[in-house]
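Only a single protein chain was left out; the remaining protein chains are all shown in position.
This part shows chain A:
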Amino acid sequence: MKLELRGITKSFGALVANDHIDLVVESGEIHSLLGENGAGKSTLMNVLYGLYEPTAGEILIDDKPVMFAGPADAMAAGIGMVHQHFMLVPVFTVAENVALGGETTGFGGILNLDDTRRKIREISARFGFDVDPDALVDELPVGVQQRVEIIKALVRNAKILILDEPTAVLTPQETDELMDIMGQLKSNGTSIVFISHKLREVKAVSDTITVIRRGKVVGSADPGAATTELASMMVGRAVSLTLDKADAEPGEVTFKVSNLTVMNDAGQRLLNDISFSVADGEILAIAGVQGNGQTELTEAVLGLHKHIQGSIMLDGRELVGRSVRQVLDAGVGFVPEDRQDDGLVGEFSIAENLVLDLYTQEPYSRWGSMNRAVIAKNAKEKVAEFDVRTQSSQDAADTLSGGNQQKVVLARELSRPLKLFIASQPTRGVDVGSIEFLHKRIVAERDGGTPVIIVSTELDEVLELGDRIAVLYAGRLMGIVPGKSSRELLGLMMAGLPADEAQAQLDAPAAGSSGAGDVAPAGDTEGERS
């Protein structure tokens, strides 16, 4: 089935998210849409899937114009979509989720899920998915949830499958498995629209690449094109993808975590007996797939968790049991992973956000009254220093783009003398231009002699910044490896192998001959394990 978009324009008020976009997806090809966060890729796909009504332009399937009033029409036309944030009801079973909207029913609308179960098993078997139709979605790992989304589309006979940033939540190995699945789907004649901002993946999997910048198609590229060429098309100027970073000169070890265990209210161990230390002037990057204890680790240091065992020592002082205020006063700077919810107050001005944790101190306030002039002056300086792109520092923080919001958070946290700096997902959802800047500031803080902890689920970022890399899996530390370790090693550790076992597996004779991150078909693997 051939899909064509002609002159699609979508505007939200004054903002033009898609500007006359033309796109042709041929039958049975993998067509990548490459662009930065906020370039308009997801908007375009939501138009195609009937979630948004285009302001102008038309959609053609097999050269016939079609109109979608809603997702139901798009599905009927053979378009399926796997959203970046899964569209699954967590308290439903797999079968209920797959059936939803296209249920088989008996007399009086009584649900009959057997038919759905059979289809799920059928598709599962065909692609080696291993999905139990009666499992509760909430209890499935993200990778499996994604497969449920794919099954949802296939059950509805999707001929064109849109995958919106599908690899964001996956381990490198799961990513490779997904690419395998994409290959199988393609050979079955399904066309795939693959949306991503990760150059490596796009190059690996695409037949055709279309690059989008600021809502416009800026050109198409061959998968063989150089990475730097793709990057500069995506960003609109030459970008350096590698960070100029001197080797670390670690000083004294001032931050030490020993036997840290964190539990939730139900008594589940979210972190299990973690020990590590960070020296002055060193960056420890913490890698792992989202939800393996990273959030809990940073929150535990900050004093946000109730049930903690073990010790967290900074400069010879115990942090466990202290209030957040005391921890901040001890010299901990913290960039939370979700800047919009935890890092900023969106309705407050940029100037106010820049003193969120300083406002009680002189000169920002005196006798309980804030000194507006000083706060405004501080804002002016920080906005200039951190290159925050804004009309005025009195604008609300949520009018800023993601990258500029993050600069504000970083500016605030770095404006105090720090004894420890923790940044969680420092560049998530941030444009490439800002990433460069944010990374430089973090390295500058390290070079100033502060111990730095970076938590990131992006392997590229971890490799870029980390002087040493720690990997978390299911709340356990899989080991700490040097900053220049291989992707394959980190990938295996992220999938739950301790560092030494992972290394041993990589050192095994034939392992070297397989391509970077290649994964054997599931069948082979099973044989090997037994």
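As a working rule, a residue touches a chain if its C-beta (ideal position, glycine included) is under 8 Å from a C-beta of that chain, and two chains touch if they have at least 3 such contacts; residues count from 1.
In the analysis below, contacts and distances are computed from a predicted model.
Per its UniProt entry, the chain excluded from the display bears the name "ABC transporter permease", taken from "Aspartyl/glutamyl-tRNA(Asn/Gln) amidotransferase subunit B", "Nitrate reductase beta subunit", "ABC transporter permease" or "Response regulator".
From the set A:Asn18, A:Ser124, A:Thr171 or A:Thr210, the residue in touch with the chain omitted from the display is A:Thr171, counting the whole complex. Checked against the full complex, the one of A:Gly70, A:Gly219, A:Gly321 or A:Pro363 touching the unshown chain is A:Gly70.
The chain omitted from view is touched by exactly one of A:Leu15, A:Ala56, A:Val89 or A:Ala226, namely A:Val89.
Residues of chain A that touch the chain left out of view are 46, 49, 51-52, 70-73, 75, 81, 83, 86-92, 96-97, 99-103, 105, 108-111, 141, 152, 171, 173-174, 176-177, 261, 263, 265-270, 272, 307, 473-475, 488, 491-492, 495-497, 505-506, 508-511, 514, 518-520, 522, 524-526, 528-529.
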